[in-house]
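All protein chains of the complex are present and in place, except for one that has been dropped.
Right, chain A next:
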Amino acid sequence: MLLVLPQFPDYSISINLFTNCNYKGTTQALTSCSVEQAPRAFIKASNIYSTSHLLCAIYKSFIEYKYNRLRTKNLSTEVILSLYSSSNISEAFKQFGVNSDSVDTDNIIVLQIFNNKKSESYDANTNAYGIDNTLLFEILGKNSENLEFNDANLIKIRDISMIKKIYKIKHENSTNNDQIERCIINSIQLRGL
């Protein structure tokens, strides 16, 4: 999916959900499949509760980028920090990032945020930069399947007990789905402030 946040119209956000991944990335491969104008972030999809969960972290990253400061390399990687409930960057990457030791990661979200003005070479058909898609599939595995990023697909793959652990959601607050999502959004929006 290709998305523009209403408040930040100069940027496009591409979000792709892949399942059945047979992850073979090395740090080097990951780095080389990011182009400078549109760095990629690889996110553990099973730790994403809903579309609002990820989108709320993206919004927060934009606020930090525009009005405060980034704590990571770029907007895409900043989303991984924003997703986490504390400001510990290495923990955040361990929980939400896909790294060279994430061999058991079946479901991966590939995120790219780029400035529309600087990115003429963007290919809307593939929702990603054409130049390195081959490499992308090498990393994700030949059998990986691109699903639409929506709530219905996330529900199928999310790991609720893990998510509750990450956000320290207590039992009494997990009685209904709205309340879980609400707890997640609260902690993302207020983290580090």
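Rule of thumb we're sticking to: contacts are C-beta pairs under 8 Å (C-beta built on N, C-alpha and C of every residue); 3 or more make two chains touch, one makes a residue touch a chain; residues count from 1.
Here is the rule we go by: contacts and distances are computed from a predicted model.
When the unshown chain is looked up in UniProt, the name that turns up among "Multiple chloroplast division site", "Adenylyltransferase and sulfurtransferase MOCS3", "Alkylglycerone-phosphate synthase" or "EKC/KEOPS complex subunit BUD32" is "EKC/KEOPS complex subunit BUD32". The hidden chain makes contact, of the residues A:Q37, A:N133, A:N153 or A:S187, with A:S187. The hidden chain makes contact, of the residues A:L3, A:I89 or A:I157, with A:L3.
The residue from A:S14, A:T51 or A:T72 that touches the chain not shown here is A:T51. For chain A, the residues touching the chain absent from view are 3, 5-7, 9, 51-52, 55-56, 58-60, 63, 67-68, 150-151, 170, 172-173, 179, 182-183, 185-187, 189-190, 193.
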